[in-house]
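The structure appears right after this line, and notes come after that.
All protein chains of the complex are present and in place, except for one that has been dropped.
And then chain A:
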Amino acid sequence: MVEEIWEELAKAKYMEWELASARRSWELNSLKETCDAALNQQRALDMSRTKESSEEAYSSHTERLKALNQVFEKAAKDDKPTEVPDYLCCNITLEIFRDPVISPSGVTYERAAIREHINKVGKFDRITREKLDPSKLVPNLAIKEAVASYLEKHVWVYKVDS
C-alpha cells in the first residue's frame, strides 16, 4: 500500500513540475534570443559607426555571446535532469533514498534493501562485511532531511522512481 501511495505522489509531483519547467524554459529561451539579437544589433551599429572591424572587437563580441550562453545555461541548470549525487543514493538499489538507515560501520542503506539482504544472504554488512544485526540499524535522519531538500529543489528526480 505504501509503495502505491508513494508512486502516485511521485507522479503527481512530477507532472506539476513538468508544466512549470516547460514554461520556464520557454521564457528563458525567448529572453535569450532577444538578448542575442540586441547584442548583435548593437555590434552592427558600433561597426557602422566606427567604420572599422577590428579582430579584437569581433573576438570580444563572440566572447560576450559565449558568456551570455553560459549565464543562461546556469540559470536553467536546476531544471535539467542530471545525476543524483552518490551520497543520496543507496548502494544496493542505486536509487535515491526513501528511508535511509545507517549500519554500525557507518554506511547508509535503504531500509527495505538491507532487510532483504539480511533475510536472503546473511547478517553481515554488504560493504565492510562486518557482522550486522537488524536491531542495530539506526534511521539516518540527517540524510533524510538532505534528500527532502534535494527533491524540493530538483523535482525531476521523481520521474526515476516511477
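The criterion applied here is as follows: a residue touches a chain if its C-beta (ideal position, glycine included) is under 8 Å from a C-beta of that chain, and two chains touch if they have at least 3 such contacts; residues count from 1.
FYI, contacts and distances are computed from a predicted model.
Undergrad: Pick from "E3 ubiquitin-protein ligase CHIP", "PESC protein", "Sorting nexin-2" or "Ribosomal RNA-processing protein 40" the UniProt protein name of the chain that isn't shown here.
TA: Of the names offered in "E3 ubiquitin-protein ligase CHIP", "PESC protein", "Sorting nexin-2" or "Ribosomal RNA-processing protein 40", the absent chain's UniProt record gives "E3 ubiquitin-protein ligase CHIP".
Undergrad: Please pick, from A:A22, A:A57 or A:A75, the residue that touches the omitted chain in the full complex.
TA: The single option touching the absent chain is A:A75.
Undergrad: Which of A:E3, A:E56 or A:D86 touches the chain that is not shown?
TA: A:D86
Undergrad: Contacts of chain A with the missing chain: which residues?
TA: 27-28, 31, 34-35, 37-39, 41-42, 45, 64, 67-68, 70-72, 74-75, 78, 85-88, 100, 102-108, 138-143, 145-146, 149
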